[in-house]
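Have a look at the structure below, then the notes.
Left out: one protein chain. Kept in place: all the others.
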Amino acid sequence: MKKAMRIFTMLLALTMVFTLFTGCGSNTKVSEPAAKETAKKEEAKTETPAKKVKIKFAAWDTTLAGNEFKVVVDNFNKQSKTTEVEIIDASGKDFQDKLNISLAGGDDIDVYGIKDMPQYSSHITKKQVLALDDLIKKDGFDISPYGKGLDVLKVDGKTLALPFRSDFWILFYNKDLFDKAKLPYPTADMTWDQYRELAKKLTSGEGNDKVWGSFFHTWLSCTNNLMIAQGKNTMIDGKYDFLKPAYDLRLNLEQVDKSQMAYASIKSTNSHYRTMFESGKVAMLPMATFFIGTMISEKKAGKHNVNWGITKLPHFADGKSGDSVFNYTPVAINAGTKNRDAAWEFMRYLCGEPGALTIAKLGVMPAYSTKNVLDTYSSIEGFPADGKPALESPNAFIEFPVHKNAAQISKAIDEEAQMILIKSKNIDDGLKAMETKVKDLIGSK
Amino acid sequence: MEQIIDQYESQKRKLNATMRNRLTAYAFILPNFLGFVAFVLVPVLASFVLCFTEWDTSNPIQFKGLGNFLQLLKDDAFITSFWNTVYYTGAVVPLTMAVSLGLAVMLDKKLKGAKVFRSIFFIPYIASLVAISVVWNMIFSPEAGPVNSFLRSIGLSEPPLWTSSVHWAMPVIIFVGIWRFVGYYMVLYLAGLQGIPRELYEAAEVDGATAWQQFRKITLPMLTPTTFFVVIMLVINSFKVFDQIMVMTQGGPGRATHVLVFYIYYRAFQVFEFGYASAIAFVLFLVVLTITIIQFRMEEKWVKYM
Partner (left out) sequence: MKKSEVLRSLKINFANKALLYIILLTGVYIVLFPFAWMLSGSIKANADVFEYPIRWIPKAILWRNYIEIWTSIKFGLFYFNTIKITVVIVILQLTTSSLAAYAFARIKFPERNKLFIAYIGTIAVPYQVYMLPQFIIIKKLGLYDTHTGYILLQAFTAFGVFLMRQFYMSIPEELSESARIDGLNEFGIYRRIILPLSKPALASLGIFTTVMIWNDFLGPLIYFTSEKNKTIQLGITLFMNSYGTDFALIMAAAVCSMLPILIVFFSAQKFFIEGIATTGLKG
């Protein structure tokens, strides 16, 4: 009996210690979600204008200074009388993991950003996106400024997301390096052969003074995109021999001309395109327009002093000037949202003209492109004076159309692309292997 | 008659004793057990149920029977991952054991600076993997890294490409794996060494046993409970290797370092096939469980408890 008592008291003491500890820093927090829940319900019922509906918006890198999501959300919260947006943040690298788990676990996120097209496809398969057509119709929201960007996001005629940012690939170059080599700046109508010649001439130095003529980043899409830009094929066709010229070019740059850092070296030394370009070690960099904003803001912040320019992406002999590839950043409303109207109110602000004007001022290219928005974009301080033509009338194509198995297809392609670039397989074998690997995935559309 | 009563009484007493033991045992286990059941066991069991289903977290769960397992047999990526995991485990377990035991024995002695040495060998285990994997990647960088510079300087004209080579990526991962965890197992061995009575060594010394004989005849046998634990943890942790691959090679190049948990993670959170991911995990679990059970069976043969 005595023993039992002792054990009992001990357990009691343990429980007390336990509650004490877990309670000490967080008792306020425990009750918080419950309180929020009830508050939200009340608001939904009565719609009292005094209390704003709180919605959650998941986005990445919002803690960085001048992050475009953050700036738009702040502006929105200032002007909206009915809705308040709370940001759920994660770093760009981990955002998708966190979002996926939250959505799968039934978290009450109302609106969320999507990092790339394969992810967008997977949200659709998982029925995590709300069809927006009724909302668009009800409001008479003008969707024409999105151009064909919106069609890309449509599935079976339904609009499941709005594009927030829209970027396409252009060529960045370092003017000082061209001047030093006494070479003319790259033109808007240049073939990849000419690019190769230029790159060879621009490569110089050794060790820490090495300057590379060309820099393709480690993203495997960098190479594939050169062919996608011609608009004849996409990555879900299941046939990949059309990629051969791009891999030929890449390997020639690396091995024959030695004007491009080898893929393996970039990987193992974590050489990032941004650091390489900003430190003046790269003369020409094919990259998407989102890099414009970075270059401008970092120059303002004194982090680099590169005299840079932009022009249209080079093309192959059978292509034409202006060929390029689109990247979208779609934003969707969670199918399970309890605050549909508030979510839509925020969404049309974020992806519509107010949001577009805000981010254009930050040097980020909005998908909602009216003349007003474009003028704002190209007239911001720090934008290269002769750069405007580079952005005009691109003939751009989408790399990854919506496909049920997009994530798996893209992984299979990446694996083989890697084998080609580390020279473990020759180009033909690698492209063949891609086809074999995706065969079953493509079929089950 | 009396005998029967006696027997009955003694049985009752035995039962009572069992019951009492049981109650006491449960009282001890309970605080941990409640939390364990709610937050570990139930989720684990739930994931086992998922093995036999198809579930993408949004559409309704569909029962699939053994379908997932049949699919596994034909899945190249799974088979590659399985053998890669076996490769990693096969190399890491013996090497880590040998090195960590060696360090523990060397540093158990009253050696000048032992405390500092122990702390130094523990450092890799506490380091932030993100920061340190960046450095390792640079050290093994094919063109400029110090390893290859050294190899070239001793006349090797074409040193391996390490993490960019299908053949050498896994050895690099193995090396870094050992490097990270040696300190951890060293601590376990050090704790184990403290339990060995010093008298045994003193007696052996009187008998004129050499250091090597003492190690073989006293240290090794007396350490078997620790070794038992170390082997099981090493096997389990090696089969579950994930984070250093995630940050160093992402399973590449190609599929050279594509291991089971990496594949599970990918299937679960990139493709959202929770059923299939659970099935892979189940296979991993079975393999580890078999090894563990064999170990427990053999425990009596080679582990000497006091």
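Chains: A and B, in written order; residue numbering restarts at 1 for each.
In this text, contacts are C-beta pairs under 8 Å (C-beta built on N, C-alpha and C of every residue); 3 or more make two chains touch, one makes a residue touch a chain.
Keep in mind it's a predicted model, so treat the numbers as computed, not measured.
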item: Which of A:148, A:180, A:239 or A:272 contacts the chain that the document leaves out; value: A:272
item: Touching residue (missing chain; options B:132, B:172, B:245 or B:271); value: B:132
item: Contact footprint on subunit B, counting only the chain that is left out; value: 18, 21-22, 24-26, 28-29, 31-36, 38-44, 46-47, 57, 103, 106-108, 111, 115, 117-132, 134-136, 138-139, 141, 144-146, 149, 179, 184, 187-188, 190-192, 194-195, 197-200, 225-226, 228-229, 232-233, 236, 239-240, 242-243, 260-261, 264-265, 268-269, 274, 277-278, 281, 284-285, 288-289, 292, 305-306
item: Absent-chain interface as seen on subunit A, which is shown; value: 2-3, 6-7, 10, 14, 17-18, 21-23, 25-26, 29-30, 33-34, 60-61, 63-64, 88-94, 97-98, 101-102, 104-107, 207-208, 269-272, 274-275, 278-279, 294
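The rule is simple: only the chains that are shown with their structure count from here on.
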item: Euclidean distance of C-alpha centroids - subunit A vs subunit B, Å; value: 37
item: Sites on subunit B touched by subunit A in the complex; value: 23-24, 27, 30-31, 56-59, 134, 137-138, 140-145, 161-166, 252-255, 266, 269-272
item: Subunit B-touching residues of subunit A, taken from the complex the two chains share; value: 3-4, 7, 11, 14-15, 18, 97, 100-101, 103-104, 122, 125-128, 262-265, 267-270, 405, 407-408, 411, 415-416, 418-419, 422, 424
